[in-house]
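This report concerns only the one structure given below.
Note that one protein chain is taken out, while the other chains of the complex remain in position.
The first chain written gets the first letter, and so on, giving A, B and C; residue counts start at 1 in each chain.
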């Protein structure tokens, strides 16, 4: 974009880069992403697939072709600088996935095609802003998240050792136990589905579940508070800062006047 | 209302409009809405219907008649201006629905009659204010809601493709999958009812469900924060603004005094 | 309490009122409430009842007797003024309930005895403060709560009319429907337990449930925001007010100095 202002001084690659990022091609790509999303949605209906399946597949392939051309142009125009933006890497991977030959677990690869729809986020500034602001909040949550992970790990190992033999469907191994703990944290069927049945064998098991729920919800509440604080703060602080600055400017002006008065007086008295 | 002050200068239509919006007729309509609500509630009881069903239906029809007259008066009084207020359009539709002949799916049309009770919102200022403030918050949520819709769509297409054949009751088609994802987002039976059963066939399915829950709750949390921020902010900001203004006024008064002092001194020295 | 300072000027009734509200009797009553709570808890165990049931009942009756004496003293001391405090009325009712002869549904009356434990709230200032602050927040929620009630009523009548015949266990009558809607609002088994089964008969029922959940959670979120705002605001505002007052005092002091300077100068020049 800013590149567009200085295309005169750039070679063919610079002009290519400026063109591919200008509103015209950009909106064309956004329109293609939306059409692609609709096509991928229609393909989930077996009725539609029976009627116009091959046509949809062809449209799909055509759109993919345009995406490949678009990213190739950007690669040529920007060179290695292309990969400096996380969003470009994301575009590259999401389009690249579709070019991997369909060997191996076909369904999973096919289903990943829909990730292309997320290119809407990388192409529409407002959506990108929201995701970026969310991403910026993540590092601040790091230590609280580590603490929550630690609580999960400790209760996970304990659960696997205590209940693993009697209830392998929920506590057979660390992985299964961690999934069960995630379920318990979301409060889904934790009591009627799991805890009450475990308590029939181990009467004291309520201690394990209740303490996990209390500690985990407290941790999650802390995570939420951290997010809310970081979200409201910066916003609030900016506003308040502006108001305070106005007051400070006024005060500094008053001090300047006082200094002038003082200097006048000094001049006067020294005369 | 303000029209009432100037009825003298208006024709018969103006006086009619002022009268229908004056407290008397207004409170009468509100009373009728409440009575109508009670009648519609009583009609859900088959015992009451057996005893005084025809009487209630007659009362219902009479109240509907008054509503029709009321809205006709407003239409005559205000002309096309009537439809400029969203609340008037709402009143018009809700009353109009009852006049559509009872052909077609009778139960659904009958059940929509109860929407008339919502006229209480359009007639009572305090309720209208709450709904309007909620409505004003909605546009600000637009982009975050679009992002959430995108997440739903991507997981919806993926779910339908991955699990559609094996679990048609939950993932058979995009519509069914979106409903299932909504259920998963509310955390209702997501694990014991859906995920654990899917995982018996596809062991890696926990990745799909856990990542959806984490991403969707994060998005919903963002929506909530946006609502909370917009709700508390304006309120808070007004108060703080008033306090800051008081300080600023005091400062400006001080500067004015200083300017006077400086001007005095200047006059003095130039004399 | 404040009455204690002026007992000299009061008659026997005044002195009685001052004595019953002095720390000694007060703490004695609090201790009795705690003992009563423990006794009532022990009585839920059939093992304990078999061993020392009659002794516990006697202790119960003795404590009740002391409560009756306490409240009689207060009634004598304060006369009709006693009923002006909501907490006194609460004490009176909770103790009075136990004196109603055990005719009628015995279990329910017996179980209400435990409400006496709540006298702890009326006797301990810190608990009373929390409940009072909660109570003060309630009127501010009135209109939002009315709107939520309206939403419940409209969906209740619609649900009873639409699904009443096919699913009487959930929608048979307005009462049953409102309970089901409360369950749906808490998100408990709303889909796997109710909505999916209703949707087998009425395919479009998802519209009813999803829209109710969205609207109801939005309303509840609004209620929560109203509570949070009213809770944080007064607290925050007080603090900020104090800080602003400090700034304002400083500014007024500065203006006073300036006025003195101006007056000095005036005096000087007029001399």
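Here is the rule we go by: contacts are C-beta pairs under 8 Å (C-beta built on N, C-alpha and C of every residue); 3 or more make two chains touch, one makes a residue touch a chain.
Given the structure is predicted, the values throughout are model-derived calculations rather than measurements.
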| request: Tell me the shown chains the invisible chain touches, ordered by label. | output: A, C
| note | Of the candidates A:52, A:100 or A:146, the residue in contact with the absent chain is A:146
| remark: Full-complex touch with the removed chain, picking from C:59, C:118 or C:215, is C:118
| field | Residue of A:35, A:56, A:134 or A:247 in touch with the missing chain, whole complex considered | value | A:247
| Where does chain A touch the missing chain, residue by residue? | 143-144, 146-147, 150, 153-154, 156-158, 160-162, 164, 173-174, 177, 187-193, 206, 210, 213, 218, 221-222, 225, 228-229, 232-233, 237, 240-241, 244, 247-248, 251-252, 254-255, 258-259, 261-262, 265, 269
| query | Given the full complex, what residues of chain C touch the hidden partner chain? | reply | 37, 40-41, 44-45, 107-108, 110-112, 114-115, 117-118, 120-121, 126-127, 130-131, 134, 179, 182-183, 186-189, 193, 224, 227-228, 231-232, 235-236, 239-240, 243, 246-247, 250-251, 253-254, 257-258, 260-261, 264-265, 268
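The rule we apply is simple: only the chains that are shown with their structure count from here on.
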| message | Of the chains shown, whose Cα centre falls closest to the middle of all protein Cα atoms? | response | B
| query | Which angle of rotation, from 0 to 180°, maps the CA atoms of chain A onto the equivalent atoms of chain B, to the nearest 5? | reply | 90
| task | Going by C-alpha centroids, which chain is farthest from chain A? Tell me that one. | result | C
| remark: chain A and chain C have mean C-alpha positions lying a whole-number Å distance apart equal to 41
| note | Two or more other chains are touched by the chain C residues none
